[in-house]
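Note that this complex is displayed minus one protein chain, with the remaining chains in position.
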Amino acid sequence: MTAQADEPSARDGPATNSSVPLISLRNIQKSFGSVHALRGASVDVHAGEIVALVGDNGAGKSTLVKVMAGVHAADSGEYEIEGRPAIVRTPSDATKHGIATVYQDLALCNNLDAVQNLFLGRELTGSRLFGGRIRRAECEVRAREVMSRMRLSNLSLSRPVGAMSGGQRQNIAIARSVLWKPKVVILDEPTAALSHSAAQQVADLIRSLADDGLGVVVVSHDIHHFVVNSTDRIEVMRLGANAASFRSKDVTGEMVVNAMVGGNEGVNLAG
Amino acid sequence: MTAQADEPSARDGPATNSSVPLISLRNIQKSFGSVHALRGASVDVHAGEIVALVGDNGAGKSTLVKVMAGVHAADSGEYEIEGRPAIVRTPSDATKHGIATVYQDLALCNNLDAVQNLFLGRELTGSRLFGGRIRRAECEVRAREVMSRMRLSNLSLSRPVGAMSGGQRQNIAIARSVLWKPKVVILDEPTAALSHSAAQQVADLIRSLADDGLGVVVVSHDIHHFVVNSTDRIEVMRLGANAASFRSKDVTGEMVVNAMVGGNEGVNLAG
Amino acid sequence: ADKAKVFFLLPNETTIRFESRDAPFFVAAMKEKAPDVEVVVANAQGDPSKQQSQVEDAIAQGAKVILLTSADANLAAGELAAAAKANVPVVLYDHDAVGGKAAAHVVFDSLAVGQEQGKRAAELIKAMSKTPVKVARVKGNQGEYGTKQYEAGQDQFLKPLIDSGKIQVVCEQYTQNWDPTIAQSFAEDCLTKNGGDVDVFIGMNDGTTGGSVAALISQGFKPGDKLVTGGQDATVEALRYVAQGWQDNSVLKDLKVQANYAADVVASIVAGKGVPKDLINGKVNNTFMDVPAVFLPVSNITKDNLGDVVKAGVWTWAEICKGIETTDICKKNL
Amino acid sequence: MVSIPASAAPKRRTFGELLGSDLRALPVVIGLVVLWIFFVVQSDVFLTPRNLSNLLLQSTVVGIMALGLMFVLLVREIDLSIAAIHGVTAVVSAKLIVEYGVSPLLALPLSVILGAAVGSVSARWVNWIGVPSFVVTLGLGLALNGIQLLLLPATARFGLMGTGVELIAQTTIDGIYAWLAWAIGIAFLALLILSSVRRRRRVGLEVSVIHSVVLPLVVSALIGAVAVVVLNANQGIPLPVLIFAVLLGLGGYVLNETQFGLYLYAIGNNAEAARRAGIKVPRIRTAAFAIAGGVAAIAGIIASSRTLGVGVFSGGGVGGGTLLLESIAAAVIGGVSLFGGRGAIHAALLGALVIGTVQNGLNLMGVKNEVRLIVTGLLLVLAVSIDKIIEKLTGQQAY
Partner (left out) sequence: MVSIPASAAPKRRTFGELLGSDLRALPVVIGLVVLWIFFVVQSDVFLTPRNLSNLLLQSTVVGIMALGLMFVLLVREIDLSIAAIHGVTAVVSAKLIVEYGVSPLLALPLSVILGAAVGSVSARWVNWIGVPSFVVTLGLGLALNGIQLLLLPATARFGLMGTGVELIAQTTIDGIYAWLAWAIGIAFLALLILSSVRRRRRVGLEVSVIHSVVLPLVVSALIGAVAVVVLNANQGIPLPVLIFAVLLGLGGYVLNETQFGLYLYAIGNNAEAARRAGIKVPRIRTAAFAIAGGVAAIAGIIASSRTLGVGVFSGGGVGGGTLLLESIAAAVIGGVSLFGGRGAIHAALLGALVIGTVQNGLNLMGVKNEVRLIVTGLLLVLAVSIDKIIEKLTGQQAY
């Protein structure tokens, strides 16, 4: 019933694509106590490619994202980066390998302001001699650049993010992931709280990231628009494993939804 | 620039509608420190009617929802329930008047299980003599009924909700609001984290609530599908005030989006 | 604020005598001996650094004399130095204060108290037919100057018996902060440890002996079953135990006498006459100097001389006998 | 399936899961057992009925204090005044009894009410002004310490011998009566369990008889029986121990079965969510503080009955001293979180037993005071570490 998009088919897809995936997870298992959240899930991400990760609620998408990001260590399975086995068991491992993540729960520090959250963990600092003084001014300027690129220049940068609206918070989390130059960006339901126009901007942003040669993974429930129109490849998850794999340009929303709920079991529409 | 859907026009809309709105907020002002989140917002909800509240991120939708639900007390403005001025300054005031709310941040207690969260604040209890012993069995049965009505019977009822997936948590928050028989249900982005099919089920649920004569307010960013297809009336908010008002059957998504971003300022398409 | 000010600095409020007896006695005595001197009382609540602040604040208010009962003799040098720097004479009251300049020391000799306790215990134990006599020692707060002196005094009499095998020390422990509750748990556990076979409990003050008595009562013993000795302070509670036969003795330190002598010394200094030479009957070496001392006599109160307490005006029979009116002694004296 | 279907009773549950629910107490118990083994090896009297009775008795006061404090900790607050409440209420009731000749039957309940009233004063201040409870109760505690000193007579002590109060500590229930008490306890538990099973059956939910009826009943009956046998081998059940047991039973009922108990957990985890659910958060908070105060007063009565009097020391002295620290420590060692919303009733018992065991055991070993402090510190950390290591190995998660 599980059908993998074998690599050649994916490679045929979008333009800027190398033969070795940037990151590749195979046969990942992960349990929480008695809950078997991932039972052999796999995913590849190539440079320049936008992979959509879709599936019903509780299918294991966020868990897979967290394994990719090093938040959870997998119980078993392989994790390769640019073709070489890699150990990614903490978020800083992932960061080191150039993986940036937007989490479904955003993972912001509510008591810090937007600039502090944007740069958290990778502040621009002065000399070690002065204890790593934060170059607040530079941070602020860079933050403004990114925010205006996302057309968010009217968002206050010095209020604690805990006091912001759901969409504002989500925008900050997204801005955060693209602030530095990662190789892979993973976004878990990035547009859930965004208005139509903001979501469109994020879709454009994601495309421009891929065009710059980054690998992008997006979890989304917006199958009919965002997933079929703005991604390159679609991985469908069901019950903690891959259920199907499609090239986005070949499918309709209905086909994807059917694969998600199991209506088309075993049918591999990829390639 | 602000255009109200005057009541007659709304009354002409859906079938089961009385002349007096169930709840009616007029000219609500609300500031947080220096942030003026609501500047004269108004909204009416009639029985049997689904009102969509739309607007850009930070427009004040959630704040208005919280004022309706008694979470925030408005700085000024009128609050009427069934035509009579009402004082709704705490969530229990709202509950007493039959208003149930699903918050954007869900407001669940992560250490409690699904049943406990579903009934929180209105547990079925035994005699006062025994200190209000919770009738867990009855609660569980009722919880299952609701969950299966939402086609969620495979969601564990006895795990802490903090360990659940984003969509599962959202489903619980929604189930919670319809568990008792409220008169008005307010849902703040209820389908944001839901899969396509789950979102469809929630849309059906909302419709059936309205058909039962409840008033429903839904905040949503899914203009093109959910808002134009599944609601009766659309209130567009911009910068903390009402920007436009439409009958859903009269508009296209584009028209709504234009009103949101201010492209069609001053044009009143309602009625 | 024109009156000359004298400060009486108390150590803590757990040893209640300072707050409830010494202070009022001293204030009364001063009123008599130096009517235009204002006495200010402050309590360090057991905290030496708080006491240091109180010394500094006293100096700031222009203290003429500081009558000091140190919160911890070992951490009082800073207080003495501050006073010396400001030329304010310090008279030590009861507790020692190590490592600094003091004008005089009015004290019931702590060593003598320990000796009284040890002597009485040794007498009673020698009189016992049993060998070895099993003894539990419930000592005071570890590291305190007083505790060390009491222990040394007791040991002068107990050591020989221990060495000769007459006494077997079966349990021995310090009591944190002199807390009677801790003393009680310790005594209970000691009884348990020895299957009830403990003959004597030697305390160091009435709090520690009281803990032992409460332990005996809670374990169902009767008065006289076990010997509880080594009380100190002649608290009314301890005297009741003595009257009932639960406890053998308590060392009486007549606080009124002490307060009076202290008032004499202080009044004399305030009047510019220095420490009255005739009162000095010894010296205490506090590692910095030999402090001229006014040693006061102590006496051990047992069932036989319970009346001494009443004679000295410490307690009345009515106070002692409250609740135990049916005991022989009380019947006789009420 | 990813999520366990609610209707299918899971046949095999992992050990971790069991720990998460029915056996929640196990890790701390294991920590305790390790301590016991240590002391059994060190001292041959440790396991005698006499010593175990002692140990239980010595743990009651701290255990009861911790039990009351739990209610406050659950709602993410702290009460530093419980020791002072314990002291001042004990002195008030002793004063009433000794000076004014009030009957203990009146004075003691009065002191409990007073304790509850004082507790609710802190809560009101916390609710009203929003001052952290740490500061409010610290200040209130000091003020109560002062009042306690004011209330004491010049003798600094009210003796309670002969007033009837001492009977509380001295009464023991032995032989057949002890078994009667045991039987009543088990009967209540059975009633409780059966009533929920009946109800579940009636609404059509399946119940595993072994798992939800037989197991808890047998385990409780066994533990109770062992305790009764041990205590009967000495003098019987001391009344303070029985009072503690009853309070534990009541507390467990309130926390696990009632609406109020649930609200404590809800508020501790997410007070804003609780408020939005229409829960009167200030009212619940006030009740929690009142319970802590009332229970502290009960502990004060037992303590003064044990020490046969009240004085400056009642309530641990100024600042709360050891009593306060041990009460908080007992709750935390038993698994109550200082950050609210987490902890079960057994925490009070187990935490107090851990502390009591260490002290009792070291008394029996007769080690020097310095060593004693060092060992106490290390054993406390050890006992809780075992608990955490087990939790970690079984992959438990806390919310």
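Here the chain labels run A, B, C and D in written order, and each chain numbers its own residues starting at 1.
Going forward, a contact is a pair of C-beta atoms (placed from the backbone, for glycine too) under 8 Å apart; a residue touches a chain by one contact, two chains touch by 3 or more.
A quick note: this is a predicted structure, and the numbers were derived from the prediction, not measured.
Student: In the whole complex, not just what's shown, which of D:W125, D:F244 or D:F289 touches the removed chain?
Tutor: Candidates D:W125, D:F244 or D:F289; residue touching the omitted chain: D:W125.
Student: Of the residues listed, D:V45, D:L325 or D:M365, which one is in contact with the missing chain?
Tutor: Final answer for the missing-chain contact: D:L325.
Student: May I ask you to list the residues on chain C that touch the chain which is not drawn?
Tutor: Output for chain C: 1, 10, 13, 19, 40-43, 45-50, 52-54, 56-58, 60-61, 71-72, 74-79, 81, 98-100, 141-145, 148, 176-177, 287-288.
Student: Considering the entire assembly, which residues of chain D contact the chain that has been omitted?
Tutor: Residues 76, 78, 125, 129-132, 134-136, 138-147, 149-150, 318-319, 321-322, 325, 328-329, 332-333, 337-339, 369-381, 384-385, 388-389, 391-392 of chain D touch the chain that is not shown.
Student: Name every residue on chain A in touch with the hidden partner chain.
Tutor: The list for chain A reads 69, 71, 90-92, 94-95, 101, 103, 107-112, 116, 120-123, 125, 130-138, 140-141, 144, 147, 153-158, 160, 162-163, 168.
Please note the rule applied: only the chains that are shown with their structure count from here on.
Student: Nearest whole angstrom, what separates the Cα centre of chain A from the Cα centre of chain C?
Tutor: That pair's centroid distance is 74 Å.
Student: In whole angstrom, how far does the Cα centroid of chain A sit from the Cα centroid of chain D?
Tutor: The answer is 48 Å.
Student: Chain C to chain D: how many Å between their CA centres?
Tutor: About 37 Å, centre to centre.
Student: Residues touching two or more other chains, restricted to chain A: which are they?
Tutor: 32, 35, 58
Student: For chain C, write out the residues touching at least two other chains, lowest number first.
Tutor: In chain C, no residue touches at least two other chains, as defined above.
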